[in-house]
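Right, one structure below, let's go through it.
A single protein chain has been omitted from the complex, and every remaining protein chain is retained in its original position.
Up next, subunit A:
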Amino acid sequence: MSFKVYQINPELKDVMPQEIIDLEEKSTLNNPKRGVMDLPFYKELIEEHSLCAGCPEAAALRYIMASLPNPEDTIIVNSTGCTSLVFPHIAMHTVHSLFGNQNAVASGIKRVLEYRYPDRVKDVVVLAGDGATVDIGLDCTLQSFFRQEKITTICFDNEVYANTGGQESGMTPKGHVFKMAPKGKQFEKVPMWQLAIDSGCKYVARLTVSSPKRVESVIKKAVYVARYLGPTYVHLYTPCILEIGLNSDQGLEEMRARDKERFEFFEYITPEAQEVIDRVKAEGLL
């Protein structure tokens, strides 16, 4: 795929919806220096999603879509969850996998693309929730790290199975009570970022989405390192405001509070990943 896919046949332009025309004329496609600071001025790749009002995950998706350096040639693999409600609304290639096997699907896609398009850069990015990445999909996630697949894995951690009514997940902190977990979580939260490091990821980050510029920086680093070296993992805290009983305007406040405790910004960069990051920075792309 290339930018040409978004170009409208001039003869059909008068019948196209304005949103599609805006995508061609006012988006940041074809600009490797795109970033979150373009959001107030340009057409975004997401169009009217169906997530709840004030959902932090929706903000995270805005930042990620705005930060991908090469969206025309990026394939997103997603899994079942709230995030999967957004993917029909984005102007990118997406593949919806079965619950938990998104990293296996992404591995195959990446290998086929390298074979089919040896001269072109194709990024594969996995976007999935904590249930798909850490609980049900932990096997596929870690195996893709062990195999050193050149894919970026982004986990939206809301610490609960929010989409199905509030069951505890492996990422729920110890003692937390949810509607479908009345006894409270009996064991500790899975340290997925540490597992990613031990499994061979070249770049790992843990953060909330309370700072758009920081999310942009992390996503770009993760994509570039995955492109040239091997697996990268980004762990984002995107609380479900409904399940933890907050109002729609309190998601940001919640994330800012967690910035100071269990989601304090953490970044792991291997020396070879640092070389890639320095090179990309020197090119002015980061």
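What we mean here is this: a contact is a pair of C-beta atoms (placed from the backbone, for glycine too) under 8 Å apart; a residue touches a chain by one contact, two chains touch by 3 or more; residues count from 1.
To be clear about the criterion, contacts and distances are computed from a predicted model.
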>> I want to check something: the complex is missing a chain, and I'd like its UniProt protein name from "Aspartyl/glutamyl-tRNA(Asn/Gln) amidotransferase subunit C", "Carbohydrate ABC transporter membrane protein 2, CUT1 family", "Ferredoxin oxidoreductase" or "Nitrate/nitrite transport system ATP-binding protein".
In response: "Ferredoxin oxidoreductase"
>> Can you tell me which of A:55, A:92 or A:155 touches the chain that was removed from the display?
In response: A:55
> Any idea which of A:39, A:244 or A:285 touches the chain not displayed?
Replying inline: A:39
>> From the list A:24, A:47 or A:72, pick the residue that touches the absent chain.
In response: A:47
> What residues on subunit A make contact with the chain left out of this view?
Replying inline: 36-37, 39-41, 43-44, 46-49, 51-56, 58-59, 62, 212, 248-253
